[in-house]
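Heads up: the structure comes next, in structure tokens.
Here the complex is missing one protein chain, while the rest keep their positions.
For reference, chains read A and B in written order, and residue numbers begin at 1 within each chain.
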Amino acid sequence: MATISIDGKHYEVEDGSNVLEAVLGLGLDLPYFCWHPALGSVGSCRQCALLQFQNADDDRGRIVMGCMTQVTDGMLLSLSDSRAKAFRADVIEALMTNHPHDCPVCAEGGECHLQDMTVMSGHRDRRYNGLKNTHVNQDLGPLIHHEMNRCIACYRCVRYYQDYAGGTDLAALGSHDHVYFGRHEDGTLESEFAGNLVEVCPTGVFTDKSLVHDYTRKWDLQSAPSICTACGVGCNTIPGERYGRLKRIHNRYHHEVNGYFLCDRGRFGGGWVNSERRLRQAGAQMSDGCFAPLTQEQAVQRLQTLCGADSKLWGIGSPRASLESNWMLRSLVGDEHYCPGFGPEQDALRAVMTALTEGGVATATLPEIEAADLVIIVGEDITQSAPRIALALRQSVRNLGLEQAANLGVQHWQDAAVRNIAQNTRSPLVEWVSASTRLADVATKTLTLAPTDIARMGFALAAALDEGAGVDGLTADQTTHVVQLASRVLGAKRPLIVSGCSSHDASVVYAAQALAAAVARRHAATRVVYTVPECNSVGVGLLKGTHKDLADVVAAAEAGHIDTLVVLENDLYRRMKKEWVTRLAAAVPNIVVLDALETSTCDAAQLVLPVASFTEAEGTLVNAEGRAQRFYPVVSDVGERLPGWQWLRLAAVGRANRSDLETLMHLDQVLEAIAAEQPQLDGIRAAAPDASYRDRVGLKAARQPHRYSGRTAMYADKTLHEPKTPVDEDAPLSFSMEGESHALPSALRSFVWDPGWNSNQSLHKFQAEIGGALKGGSAGIRLIEPKGQPAPGAYSVPAAFEPPLSGWYLTAQYRIFGSEEMSAHAPGILAVSAGPTLILSADDALQLALAADDGVTLITADGSVDCEVTVDPALPKGTVGFVVGHAHLLDLRAGETVSLEKKPGLMRRSEVIASDGVRVYG
Amino acid sequence: MTDLDVIPTLSPEEIAEIEHEVALIPRRDSAAIDALMIVQRHRGWVSDSSLKAIAALLEMSPEELDGIATFYNLIYRQPVGEQVILFCDSVSCWLRNGDGVKEKLSELLGIDYGQTTADGRYTLIPVPCLGACDRAPVMMVGDDLHTHLDDCDLASLLTCEANHD
Partner (left out) sequence: MTDRPLTQNLRPDGSPVWLADYEANGGYQGLRRVLTDSTPEACQQVVKDARLRGRGGAGFPTGMKWSFVPMGEKAGLGPKYLIANADEMEPGTFKDRIILEQDPHQLIEGMILAAYAIQADVAYIFLRGEYTVAAQRVAAAIKECYVAGYLGQDIRGSGYSLELHLHRSAGRYICGEETALINALEGKRANPRPKPPFPQVSGLWGRPTIVNNVETLCNITHILTRGADWYQSLGLGADSGTKLFGASGNVKTPGVWELPMGTPIREILENHAGGMHDGYQLRGFLPGGGSTDFLTPDHLDLAMDYDVIGKAGSRMGTGTMIVLDDRHCPIGMVRNLARFFAHESCGFCTPCRDGIPWIVQLLDRFEQGLATEEDLALLEEKARFIGGIGNTHCALAPGAMEPVLSALKYFREDFEQHISGRGCRYQSLGRGH
């Protein structure tokens, strides 16, 4: 620690940090633009100026930039000296010479760092009376709106986009006062993390296109703490709502999960909740196949009838439904009749559950991923399957360069200096993957292999580290690679093994577990990351019980053991082949489907019940690291919809043996019941405060910021009566602006705001240290902590991959846009998703005379499907990849042998955008 | 992302010259400025398609390369005439009636800064101090420096330049 003096007062601050960080950390105000806690310092905006004095006799001092000045013990500073203040006002005045002052029509307005800093710096009157430079804006695609004229040239966007996120198609163009931040030409930004520009840009250059087109002033957004449902990482989010519509999703800082950033699927994928395909009302299928609308009361009656005491009841749960809903379903139907509803990833997922709970190696937190000095990725295109992790891995490769900089006495936050020193130096990141990945640009080595060969590499390296018997039949190159990598592993300090379910092959996960155990025996600091496909895959996996397979359900149905099948938030077509769904539907007299969106499965149901989405209900999700996290409704009026568990609670009324369920009226009661029954889930109660939470003055946490307007007038066009504040009995949050906004538990924070700090830059007011944990504690709670010694698990090394004698071996490939079910219904995500894609090696493409975008017919044992071709030169011989989750490709399975035929005249993606802008492909 | 299909836009000579520069340095993308200048020497300016081709050859994105191309004064991202006239508009020439000469030149050619003559022969561009202040005012026509412009007949100078080529 160092003692510094600011305006005559002494403070203890962190040694080696920079003055700006130290000042902000002390809770003092110092305006800034180019500095960002995750991006470090470059000294471009010159806004964070203050005065530094040589010694006590120095009464002149000199202007220094806070962000570029290292804290030293005994340093003398002044924030409030009139020269420092005048300088800061001068900087703003200069920045504003070309700014259009278009705040009234700017989507950033009211939540704008530039507005805040302008006010904070005291600049008010414009004295520049010359012409302003103007720019032409670009079309950056369906997600991000560009308005260059608002730019103050802080360079944050390109530093974030290029340096931090690894994007290449956004650059600083031009020079002097004609610098321009954009693309070489109009076009969709390529980075999967482009959406963070919306939050990184301190003004309104990059804004959320969906918000721009469905605009609400920022302070009129009602928000709630939420959890992203678009993958298993469980990023913390803040959805913003007005008039019942989701307007935008912002990042909610969580030090250990997502830090400052989201991926674009998470940010823009929530738009499905506004979809026309949302189920708004219960319906009963009539003989003509049409659905008759039911009131909630009628629906409950029908539900109770179908789930009556004598009914042989089975249930299929869902890894995308909350823990509460899944538990309620399982309780309703009984353990032996409950199926979690996993799809083709089931075997790999079960292997992941074993690795997590019994592997004995801790899962990395976000800072631990970023700190890894050696990364081995076992069978994951992590950018597609768990994007936020990939963004963290992009930071991990910098560690060697940071070390070089440290050796020259350059602090890690000196961003430009560190990058100049490091140049292309990277910490090792090795990928064993089944196709080219989006991390290839930072990987020090990429081997593309068939999944079983990936597993073999893992076992081989584990054996090399354990000095045990190797794996037979590796190629010479593979053997050399294993030997070299083993020595690098021994030299590493913080190794990280990344694997997961994406290959749909359990042997890959077994290999990762064995490897992690071998590495962990060498280094106690070893960490793992396992990806899972959905937001609650692990939560459902943690529910103890028999966990029937879907095949068991079909068998039971065909044996006549099922009267009523309750399908919870699950489109069965995404889980089993169409033929099996048909058989199941034919064998079950009554199917009840509960879901948020209309799916194909609904057509097989006699009763369809509308379920509240993540913006309309509360619940608990368990992410891939085993962290239970709570999400809360942001919409108060959910109409006829109920959370899944509420429907199921009502269904239990007539169940002789489970009428107790009916009494679980509130979420907290459900959580109690789960914890009582399942001790391994006991932690879920502590994931967030319960509904009895009250702040110092006896209020719940507010969902509306203090500036929220129109509360009494919002619905004046419908009724003259002032609406009553909606009551939320289940949540510790109120639909109100009354309540504590500062001393809040992190799990209940709906927005960040501090006097003078209206943008998300106010976050530092809520952090215990800049870039560190929140003062309100770490939201959520980890349910899984490694116990015992690193365990390699029970496994056998698979045989080497042999290309099929005729045909191709199908490998699963995920896509950030399109593979996930719900986000694919968000308009922005739909617009950037590819059509049904088949990935071919260059050799095979040549042999079949196919080029990118050509049509190909893929023939399986069950039938055929037409795809567009993508060529991947690195694809292993004998394999072809298909995009998991695409509506046309749901019947394909990894590991199948398929044959291919050229399909002349296939309509290409660009040609099938219908005139109304809706793609023909589902 | 780089698009390998566009590389053939460049001639074998251009590619060879660029690869020669690449061979001298530790990183391909470090040859960006040299590569832009090489292509400009062959084509007079750097078109969008040239830019993409150079970017692909150097394994960088068009954005990264355009950020460099648009930073520097002597890389032309718009078509220029057969000859580029770099007219010094800096202080020593200004003291020696540079403005007056520039007016005469503009009148003679019928173009202002940033413009190209209708016949496509000349593009007039201002240039910072050409480092020949003892001979001010000065300009460059193509690769040739012309000095003491206040005393010379611009029309015949340009005619000489034309013949000289």
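Note that contacts are C-beta pairs under 8 Å (C-beta built on N, C-alpha and C of every residue); 3 or more make two chains touch, one makes a residue touch a chain.
Predicted, not measured: the structure shown is a model, and the values here were computed from it.
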For this session: Give the residue, chosen from B:I75, B:I111, B:L124 or B:L158, that touches the chain omitted from the document.
Result: B:I75
Seminar exercise, completed: Per the whole complex, from A:S5, A:T97 or A:T188 the residue touching the absent chain is A:T97
For this session: Please pick, from A:W35, A:Y155 or A:W808, the residue that touches the omitted chain in the full complex.
Result: A:Y155
For this session: May I ask which residue of A:Q115, A:Q414 or A:T601 touches the chain that does not appear here?
Result: A:Q414
Exercise. In the full complex, which of A:T134, A:S175 or A:Q789 touches the chain missing from this view?
Worked result: A:S175
For this session: Write the list of chain B residues that the hidden chain touches.
Result: 24-27, 29-34, 36-37, 67-68, 71-75, 86, 89-92, 94-97, 100, 127-136, 140, 143-145, 150
Problem set entry | chain A residues that touch the omitted chain in the full complex | 42-47, 49, 62-64, 68, 87, 90-91, 94-95, 97-98, 127-128, 130, 152-153, 155, 172, 174-179, 404-405, 408-410, 414, 416-417, 420-423, 425
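Just so it is clear, only the chains that are shown with their structure count from here on.
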Exercise. Using mean CA coordinates as chain centres, what's the chain A-chain B distance in Å?
Worked result: 48
Exercise. Residues of chain B touching chain A in their complex?
Worked result: 1, 27, 48, 51, 60-67, 70-71
Exercise. Residues of chain A touching chain B in their complex?
Worked result: 162, 168-175, 180, 183-185, 190, 423-424
